[in-house]
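Every protein chain of the complex appears in place save one, which is left out.
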Amino acid sequence: MLGFLLRRLIYSLPIMLGVALVCFGLVHLAPGDPLMSILPPDASADLQAQLIELYGFNRSYPEQFVTWVWRALQGDLGTSIASNRPVASEVMTAVGNTLRLAMLATLIGFVLGCLFGFVAGYFQNSWLDKFASLLSVLGVSVPHYWLGMVLVIVFSSILMWLPPGGAGPGGSSQWIWDWEHFKHMLLPAITMSVIPMGIISRTVRALVADILAQEFIVGLRAKGLTNVGIFWHVVKNAAPTALAVMGLQLGYLLGGSILIETVFSWPGTGFLLNSAIFQRDLPLLQGTILVLAMFFVVLNLIVDVIQTLLDPRIARS
Amino acid sequence: MTSLNAAASPVLPLVYERSAGYWETVGRRFLRDKVAVGAALVVLLLMVLAVFGPWLAPMDPYQSAMLKRLKPIGFEGHPLGTDELGRDMLTRLMVGAKLSLFMGITPVVCAFFIGSLIGITAGYTGGWVNSVMMRTIDVFYAFPSVLLAIALSGALGAGITNSLISLTIVFIPPLARVAESVTTQIRERDFVEAARASGASAFTIVRVHVLGNVLGPIFVYATSLIAVSMILASGLSFLGLGVKPPEPEWGLMLNTLRTAIYSQPWIAALPGAMIFMTSIAFNLLADGLRSAMEIKQ
Partner (left out) sequence: MTLANDEVGGSTQPMLAVRGLVKHFPLKKDLLGRSAGVVRAVDGVSFDVFKGETLGVVGESGCGKSTTARLLMQLISHDQGELVFDGQTVGSNSLPLKDYRRQAQMVFQDSYASLNPRLTMEDSIAFAPMVHGLPEREAIERARDLLERVGLAPQRFAERYPHELSGGQRQRVNIARALALQSRLIILDEAVSALDKSVEAQVLNLLLDLKEAFGLTYIFISHDLNVVRYMSDRVMVMYLGQVVEVGDSETLFKHAAHPYTQALLSSIPTLDPDRRTETPPLAGDPPNPINPPSGCRFHTRCVHAQAICSEKMPVLAPAQHGQQVACWMHVAGAAHTGAPDAQGMVKPLEVAA
């Protein structure tokens, strides 16, 4: 077991290195001299030289990469050009906001998804199944940014029950766990939960249908196990994969939150990414992508490990 | 066992009994699935719209009329209202089909070819070639797709070509993985071993024996990616990273109409509804194909 964990960990390292390489290389894909985006328009030659030295543009790419990675490992992701604040702190604040949103969304999506999936799988081919399956297809197909807009139209504009955007009353970004703030989280979370709901629902339905079709269920029934007991067995067998999918969905939401955060003006990593792109704030862009990608890799690792711990069959292979 | 007794029976022309080929069977099964057929028809309709939209549309999609901005649905001469620059919504939606579908389907098609090439080569060759190829793919797979698409688009800059490139890159890893996985499974089968035993070269074996069994599942997986691609492509335009104005494209239209959600909410929502409908159709189509080919995912 420990050997497996160690192996899995070591296996992630080259991936992480590759991810860092891609993040680093992305910025240099950009057409145009990265220096230009940093310079104020009327910079003197002296200032140019200073900035080149500071950002290291006069060194070779491998050198720049190593320096960047080394600094990143120590928590220094550079300074944002636009706001002049350290990238690391900006990203971490934003990550906190996005995490809150993503976790709520994943929770909603997981609960609803399991519900629909179980119902569909248990009552295969009944109208319940078709209805639940329809909902999951809809969930997976909907362009979530559009859904966000529609929800804003319905619940903010027309019904005026919930605020249309921002993370707190008056656009504040200090988080407090009260209803006022929670209201702001509701619409974006629901919007975000739709795709995970669809995917988890489909996965669970397939799992449940698969498990119920297996012969050991027939054996259990013949033994006299009640329906509740059988339900428990199904849950136990479906749990590892369902949880794994949920973990992955959380990762996708973390990385892919930009669209919804744009619609709802939610001050999370997506929003940060958006401004970084349009202001060509390269340090911020690099830092945000790196942090998000690493989160995803680590999350995948954790999901893998938990799935192995829960499912004895994988550990033995 | 027959023994040809030529003397006893008259010489009949030898008619070789044929059975339905693989694709015929799949086609028949597909046609029996009403939902799938319905989805296929919708997709067909959308394709027609994409190709012939500019001719079928009632008005000019670029013609703006500042006095007629944001007129509601049912306004005289504009059945679906006008947008923020006074252009006819119906026209823009119809003509928009071309770009939206193009941006959605093209990356998947390109990624299908490139991903299959990588995956099948890696899967059949095995060994260190496989490891190197698949680990590289894994690095890109380690990014969530939206993030990668946006990061690439952000880095390359806005525009149609750049978006197509970044989306293709996003879809190559999943397709390559599926291709590699299926190819590895087929490679273990006895008939491939028998083909090797006959002395055929690797290229011939892949061409005759592997491709026919492998392209089907990869293709089905690719069709399930089209809807995602469409949403992602429109999403890029929504963020301002894809198609540039004044081109009619549904995602871009959602962006420019955002401010209108308070004055004309239903018009602002229309382009998204088109994306939604297209996405559902492609997803149902992909589901139908998968059932018809009896592939478990």
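For reference, chains read A and B in written order, and residue numbers begin at 1 within each chain.
As a working rule, a residue touches a chain if its C-beta (ideal position, glycine included) is under 8 Å from a C-beta of that chain, and two chains touch if they have at least 3 such contacts.
Keep in mind the model is a prediction, meaning the values are calculated, not measured.
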Of A:L6, A:V66 or A:V111, the one touching the omitted chain in the full complex: A:L6
Chain not shown: contacting residue from B:L85, B:A200, B:A273 or B:M293: B:A200
Contact set of chain B toward the excluded chain (per top definition): 1-2, 14-19, 22, 189-191, 193-201, 204, 208-209, 212-213
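Note that only the chains that are shown with their structure count from here on.
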Centroid distance [mean C-alpha coordinates] between chain B and chain A, Å: 24
List of chain A residues in touch with chain B within their complex: 14-15, 18-19, 21-23, 26-27, 29-31, 137-138, 140-147, 149-150, 152-153, 157-158, 206, 251-252, 254-256, 258-259, 262, 273-274, 276-278, 285, 289, 292-293, 296-297, 300
In the complex, chain B residues that touch chain A: 135-136, 138-140, 142-147, 150-152, 154-157, 227, 231, 234-235, 238-241, 254, 258, 261-262, 265, 268-269, 271-273, 275-276, 279-280, 283-284, 287, 297
